[in-house]
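Below are the structure tokens for one structure; questions will follow.
Apart from one protein chain that is not included, each protein chain of the complex appears where it belongs.
Chains here go by letter, A and B, matching the order in which they are written, and residues are numbered from 1 within each.
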Amino acid sequence: MNKLRNFNLPWWLSVGPALLVLCFFMVLPIAIIFSYSLMQADPHGGVVHAFSTDAYLRFLFERDWDDVLQFDLSYFTIFLRSIALAAATTLLCLAISFPAAYYIAGQPPARRNVLLLLITIPFWANLLVRTYCWVLILRDSGLVNTWLGLAGWISSPLPLMYTNGAILIGLVYAYLPFMALPIYATLEKTDWRLINASRDLYANPLQTMRRIVLPLARPGIIAGSIMVFIPSLGAVIAPDLLGGGRKLMIGSLIQLQFSASRNWPFGAANAVILLVFVLLLLYLWRRRGGNTTGAW
Amino acid sequence: MAAAWREHDGRMVNAGRTARMPGFGVWTWVFYLFLYAPVVILIIFSFNEGRSATVWNGFSLDWYRRAFTNPSIQRATLNSLIVACSATVVAVALALPVALALSRGKRFYGAGAMHLLLLAPLMVPEIVTAVATLTFFSAIGFRFGLFNVFIAHTVFCLPFAFLPIWARLSHMDEKLESAARDLYANAWQAFVRITLPLLAPGIIAGAMLAFVISLDDFIITLMVADAGATTLPVYIYSMVRVGTSPEINAVSTVLLAASSAVIIAHHFLTREKAAT
Partner (left out) sequence: MTSNSLIEIQQVIKSYTPAVRALDGVSLTIHENEFFTLLGPSGCGKTTLLSIIAGFEKPDAGAVLLDGADISAAPPEKRPVNTVFQSYALFPHMTVLQNVAFGLEMRGIARAEAQVTAQQTLELVMLNDFSARTPAQLSGGQQQRVALARALANRPRVLLLDEPLSALDFKLRKTMRTELKRLQRETAVTFVFVTHDQEEALAMSDRVAVMSDGCVQQIGTPNDIYEYPANRFVADFIGEANLLEGTAEGQTEGVLNVRLTNNTLLTVTHPNAVDGKVVLAIRPERVLLTKTATTENSPNGTILDITYQGNTTCYTVQLDGGMTITALALSAHGGGGQHFACGETVAVHLHHDSLRLLSE
């Protein structure tokens, strides 16, 4: 009995303004980025309006002084490092947050609520500030090195910053709540009598985990992995603050091209590749059923 | 009514949650320690008397005093608040009619595409949105300082304003509106007397999320903002590039406290929704 439509504004009045804003300030800018990626770079910044595939060729080749293309994988390496770091971040986040999410889902409602809030706060908290905390801990005069020095275990500071490891810690720390929340949301909806049933049918805790809990938590694990992998891949803050520009990731490479390096077409080409990769991933996820966790 | 029953069922199911896994409890405390220890260190050393962020010299509010009297920080804070407030208001104003049209209006061609487009700012990596917006503004010669930042923020705040409103509408019994019409209310009266009051928590929740997202945004603002249009996170970044200082710790603590306060309020608001 609910076919009565109570909202009768014409669509161009209700949807129109938002549609206009999104097309003008979201779709159009991305179209421009796409077109810039196929143009020539202006050494003073910006682009020369002439067709060129140079920006894409730079991933595999370097143009030497004689204008000959030499095989060079230094940029491609950045892309691979980004994928490797994002994948490692995802796996670490999963390993760290799954037991916690499981434990929280099993708590009584009042306690569950508090524990959930304690994950939700860092979920929304400022990423820059949260990453900066690790600068305080890892830098040469930071907490770890100072304390190790005071304890007499090291004579000179350990080089903790500006390493892949530092970036990895920063990324895991940044996106841990993004994994914990969807897994929790899935487990929370699960009928826990299934677990009792499994125990009743002679499965030990480990077997129950493998045969019952993990398969049931699958949608949450996939959703969480997507929500960690995608922002990790395009991360800017962690490689910038903790990698110090020495260990670039694709996000910081793009940022660099639009600021210091001033090669807009190459930056645009990177952005296009990242965008296509991410959208492809999201499309594949959606085809497999998409987000069913209710975490969003 | 139905929600109450489901809640009840949930409690019954919960009563049977006895399947403990060995070690998971301890692990959970390590998990929270990892999540909060770095932030706690930041907060503690923001109250440190000396310059060091590693050795404790004594309690002091000095760095907060310095931060609050620093004109650049004041300017950046004001910018952040102006952008966050205006982007929130506009994002909610844009998202509300879309949510109503999608869930309560006549079906229209392209509704699914509209839904997807609204969520696009969530799907496109932030750095891509950042450089795309930068490029777009520079291509059309659009240079209006803080206004540029406001526009960029409005776009990525849209899905955050939209989702809670839309979720609330989808959970709201459409029969309530039918009942109002049955009781002699016309479409407008039904909207004002029934839909809007019941939707209010969703609108407030959406506004809160949009506000926090705008307040905390760094990458897009960094790329889009001109020199005069610096927001607080961008200012913090520029200070971090120079080196750590307890003043950064103080400002960062304030920023964390602000967004945490909004998120805690949001948490209790949405929890109340589940209870009714």
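Annotations for the structure displayed:
Keep this in mind: a residue touches a chain if its C-beta (ideal position, glycine included) is under 8 Å from a C-beta of that chain, and two chains touch if they have at least 3 such contacts.
Bear in mind the structure is a predicted one, so any value in this text is a computation, not a measurement.
Here one chain is not drawn; of B:Ile41, B:Leu146 or B:Leu198, the residue touching it is B:Leu198. Touching the chain that is not shown, out of B:Met21, B:Ile82, B:Ala139 or B:Leu176: B:Leu176 (per the contact rule at the top).
Within chain B, the residues in touch with the undisplayed chain are 1-2, 4, 173, 175-176, 178-187, 189, 193-194, 197-198, 276.
The rule we apply is simple: only the chains that are shown with their structure count from here on.
Distance between chain centres (mean CA atoms), chain A to chain B: 18 Å.
Here chain B touches chain A in the complex through residues 10-11, 13-14, 16-25, 27-28, 31-32, 34-36, 38-39, 41-42, 45, 53-55, 94-95, 97-98, 100-102, 104-106, 108, 114, 117-118, 120-121, 123-136, 138-139, 151-152, 154-155, 158, 163, 174-175, 177-178, 181, 187, 190-191, 195, 209, 212-213, 215-216, 218-219, 222-223, 233, 236-237, 240, 244, 248-249, 252, 255-256, 259-260, 263-264, 267, 271, going by the rule given at the top.
Residues 1-2, 4-9, 11, 13-15, 17-19, 21-23, 25-30, 32-33, 36, 46, 96-97, 99-100, 102-109, 113, 115, 117-130, 132-137, 139, 141-143, 146-147, 173, 176-177, 180, 191-193, 195-196, 199, 205, 208-209, 230-231, 233-234, 236-237, 241, 251, 254-255, 258-259, 264, 267-268, 271, 274-275, 278-279, 282, 296 of chain A are the ones that touch chain B when the two sit in their complex.
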